[in-house]
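Since the structure comes first, as structure tokens, the remarks are kept for the end.
Missing here is one protein chain; the remaining ones are kept as they sit in the complex.
Per-chain numbering from 1; labels A and B assigned in written order.
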Amino acid sequence: MPATATARINTEKISRMNELVPVVEMTGIAIGFPGVKALDDVDFRLFQGEVHALMGENGAGKSTLIKALTGVYTIDSGRITVLGRQKNFSTPAESQAAGISTVYQEVNLCTNLTVEENVMLGREPRRRGSIDWRGVRARTREVLAQLHLHHVEPGSLLSEHSIAVQQLIAIARSVEVNAKVLILDEPTSSLDADEVSQLFRVIRDLRDRGVAILFVSHFLEQVYELSDRMTVLRNGKLVGEYMTRDLSRMNLISKMIGKDLEVLEELDQESSRSQARLAAGARPFMETEGLGRKGAVSNVNLSIYPGEVVGLAGLLGAGRTETARLLFGADRSDEGSIKVRGQQLKLRSPRTAIDHGIGFCSEDRKEEGLIADLTVRDNLVLAMQATKGWARRIPRRVQDELVAEFIETLDIRPANPDALIRNLSGGNQQKVLLARWMVTSPDLLILDEPTRGIDIGAKTQIQKLINKLASEGMSILFISSELEEVLRLSHRIAVIKDRAMVAEISNDDVSIEDVLTVIAGGAQ
Amino acid sequence: MKSILKNRLAWPVLALAALLAVNQIFRGDFLSLRMQDGHLYGSIIDIMRNGAPTILIALGMTLVIASRGIDLSVGAVVAIAGAASCAYIAASPEPASPATAAVAVVIAVVAGLVLGVWNGFLVSTIGVQPIIATLVLMTAGRGIAQLITDGQIVSVTNDSYKAIGAGYLFTLPVSILITAVVFVLAAVLTRRTALGTLIEAVGINPVASRLAGLRARNIIWIVYIFSAFCAAIAGLMISSNVTAADANNAGLYIEMDAILAVVIGGTSLAGGRYSLVGTVVGAFIIQTLTTTVYTLGIPPEVTLVFKALVVIAVCLLQAPKARTLLRNLKPASPLRTKEKVAA
Partner (left out) sequence: MSSLSTVAPPTPQKASAIRHRLRTGTRYAPTLATLALFILMFVVGAGMYPSFLSGQVLLNLFIDNTFLIVLAVGMTFVILTGGIDLSVGAVVALSMMVTATMLQNGWNPATVILAVLVIGGGLGLLMGLIIQYFDIQPFIVTLAGMFLARGLCYVISLESISVTDPFFTGMAQARIPLSEELFISPGVLIALLVIAVAFFILHHTRFGRTVYAIGGNEHSAMLMGLAVKSTKVLVYCVSGLCSAIAGILFSFYSLSGYSLAAQGMELDAIAAVVIGGTLLTGGVGYVLGSVVGVLVLGIVQTFIAYDGTLSSWWTKIVIGGLLLVFILLQRLFTRRTP
């Protein structure tokens, strides 16, 4: 196949790379924010005619590095050179002027305008003071043709086209401006397989024409299929720069997660989980079959039994939250089915899910959890109050008792029910949100990253709490980026990779390495 | 909760106090009250009585705005309520009897409720933006009112009816009492039940509210119904004050005054935490402004300019506060996870 042949030619080119001048070179980059060092002495090189993947987990610094390159952030120290010239970007416009172009996950174009308007927006050719629309159309056609988008009418509205095509049009805009560097931020998150192939064809064309492409993605397989080299970041520091073909998936993952393979084996000692005594013939609380939603996740086949903890393992961006949202009715599925207590159920809204005994603690507590200007008390009783309706207020006395109980159990600080929740620390906010769901005594509690950003003491408390709830008969769906946690708590583990459920493992003497192997692509 | 209110109430209360002080300085008898024929009189009473309709409407408007909406149709509802009741009285067999007045009141209130249901339907079920949904009634409403009165100013002679806007009860003007009752009703309705908190939740973070199981539809319906209800009663007051229904001018621009009262009182136009007390203070400020202009000997033509400047001043004062609040809310964003993807 032509693609592989080109790849082979490219890798030969690349091995001579060290003699070439990189298009972009960042050295010793440091960026800090109050209390946090986002980037610490990071080096990065990008060459002409390569696809370079930037890899790293949550908080690794990928987006910070890109924002430094695109002028959104100014660097505290270090140097950025573009084509040998040192640059100090203080605005996105300056970065764009230097030939660096970005296509974001959300496709930052204007869907109310036409394709040609979007491609040329802000740079329309003018004739005697007015926009030369014919020139706009001609130029757009040229550029679209370069990207094999022959069937796209320049005069059509952007909103008429799928996200995949919109993305390609965003790339077309970069091509039009003869960008030397194209940054693609999670370009494939909403695409199906055919669309991904189309995108990759375009990317390879651009690469062969000498564009330097920086590719950020959580889809391991795609990264391996497309990229020539990778840079791995972890906790704001540079782990290393590698040729893709030289780095195995296992190695990559362990570098991203930060555990040496040997160390992983040590951690295994703790993580054997004695199985819950599932009553013989126990029926699952929830069963899903082939559940999925286009652009989000697919192939979710789960059975969750009362009293068990099911962990969802996978890399960031793999689709775990999307899975959780489907199970809670926060998003509607478009394929597959859900059964709760043996009955088929159409989960169309969170309210329906709650009425059936499901609770959901979102990972994005700021946007999806907190009602920022309300008190701890109001936030805590919110879900319960919602089920009762507005007319029947939970009596103040009962509220006080509930709040006091949970402040105590979860050690919420400050222990003031009337404090505004936005003034609490992240960890304490999370505890209040947890309490919100526990108050409703759900049969299934879905926890999405409940221990993120919480101190060790609180983490342990929450983990113990999860155990306790499960032992009392509650089902728990537990999502966490920390595999040790997942292994410590789960009875069974579902592995989500690249937006699909790929495996279900029983937690009998399973090690982290085993899970990572599954994620890396080998089934157990 | 109290701390935010205290903070936000500070400016409006201070402003009101300053206005009252200015009035008292220039007119030594401003704050004085006198009793005559068992009725209480005084400038303060006048302010309260004249401002009663605005306060009423502003109360309803507060809840609508708290839910992230707005109700531009209240002026039209005022006109329709007045028109419906006066038209009924004029056409009834016993135009002067208390019973007729009572029925007229019921008709006006029902009309208000129906219009509120209409607005609520458009916003909550059809999903039309509140500003445009209520614009429909705002545009068509006065036409409807004129239709009812056949383009005439319908005058009525009915003492019971007149009492609503111009009468006295227990030494105080009836309109003030009615307003107080509605205020208490609103306060009880929103704070004794969970309605107030849920309205705020929907206004502050509709996404999180939905995920917590809130069904916003009913709540939104309620606030629009209440707003129209208040407007209907205000309409009764206004028309009863002149014992006539003037479909053209009744309640003209009262929605603007109401919105201003709400904003001055500390409730944000973007929705969320609201303060009924703040709204009342805001409405008082607006009403007192008119009086102050007169007291200071400024030609009444300048009232409007005065109002504009005060509005701008209050908004500017509130704006930087909004910005610093926002700055405190933002966590270190670069470390935000990228797991969430546009579905």
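Convention: a contact is a pair of C-beta atoms (placed from the backbone, for glycine too) under 8 Å apart; a residue touches a chain by one contact, two chains touch by 3 or more.
Nothing here was measured: the structure is a model prediction, and the numbers come from that model.
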>> For the chain not shown, which residue from B:211, B:260 or B:280 touches it across the whole complex?
In response: B:260
>> Going by the contact rule already stated, which one of B:10, B:25 or B:312 would touch the omitted chain in the full complex?
In response: B:312
> Among A:64, A:105, A:231 or A:298, which one is in touch with the chain left out?
Replying inline: A:298
>> What does the interface between subunit A and the hidden chain look like in terms of residue numbers?
In response: 92-93, 96, 102, 104, 108-113, 117, 121-122, 124, 126, 129-131, 133, 151, 153, 156-157, 159-162, 165, 173, 192-194, 221, 292, 294, 298-299, 334-335, 498-504, 523
> In the whole complex, what residues of subunit B lie against the chain that is missing from view?
Replying inline: 70, 126-129, 131-133, 135-147, 150-151, 247, 252, 256, 259-260, 263, 269-270, 299, 301-309, 311-312, 315-316, 319-320, 322-323
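Methods note: only the chains that are shown with their structure count from here on.
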>> Just the number, please: Cα centre separation of subunit A and subunit B in whole Å.
In response: 46
> Which residues of subunit B touch subunit A in their complex?
Replying inline: 1-4, 192-195, 197-198, 200-201, 204-205, 207-215, 218-219, 222, 272-273, 329, 331-332, 334-335, 337-343
>> Taking the touch rule as given, give the residues of subunit A at its contact with subunit B in the complex, in rising order.
In response: 31, 33-36, 38, 58-59, 61-64, 67, 73, 105-106, 163, 186, 189-190, 218, 293, 295-296, 316-317, 320-322, 328, 330-331, 349-351, 354-355, 360, 362-364, 366-375, 378, 382-383, 385-394, 418, 420, 422, 426, 436
